[in-house]
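Shown here: the complex without one of its protein chains, the others still in place.
== chain A ==
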Amino acid sequence: MDRNRLQHQAASMRRSLFDQGYLDEPFIQLEELQDDASPNFVQEIVTLFYTDSARLIQNIEHALNSRPIDFDKLDDYMHQFKGSSSSIGAKMVTNECTVFREYCSAENAEGCIRSFQQVKQDYAILRRKLEVYLQMVRQAAVSQKA
């Protein structure tokens, strides 16, 4: 029963992640790629995403603080960040990244900064949610094994 509850909880959590627009299709594909051969594929990718994005966010922050702002560089970073996010299906983050790049191409520093705040916020929320979710999944899996 406990297992069921955990599974149910995880499922509803996942559902809400999709419903609220944090995640989209690519995440499902990631999950599909996870099989016995690579049981922790999603976890692995997500962790990779964390590291990568942490680096990128730092880079972007740095670039934003430097004067004059090198928009090309920003755009490059953001492109990478967007690529990563879209790969794991972080829909909301990806969208905000697009906005950021628009500001970037318009060389609108203020817009960039504002948008970047949003990116960070979205990213933080997603990260926290994903962590909770993956935790649940892991627990469910453990309890299943047990």
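Here is the rule we use: a contact is a pair of C-beta atoms (placed from the backbone, for glycine too) under 8 Å apart; a residue touches a chain by one contact, two chains touch by 3 or more; residues count from 1.
Please note the rule applied: contacts and distances are computed from a predicted model.
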Chain not displayed: protein name in its UniProt record ("AP-4 complex subunit epsilon", "Immediate early response gene 5 protein", "histidine kinase" or "Protein BRICK 1"): "histidine kinase"
Full-complex contact with the absent chain, from A:N4, A:Q29 or A:Q58: A:Q29
Residue of A:Q7, A:N59, A:T98 or A:Q139 in touch with the missing chain, whole complex considered: A:T98
Touching residues on chain A - with respect to the absent chain: 13, 20, 25-26, 29-30, 33, 35, 37-38, 41, 44-45, 48-49, 51-52, 76, 79-80, 83-84, 86-89, 95-96, 98-99, 102-103, 106, 108, 111, 114-115, 117-118, 121-122, 125, 128-129, 132
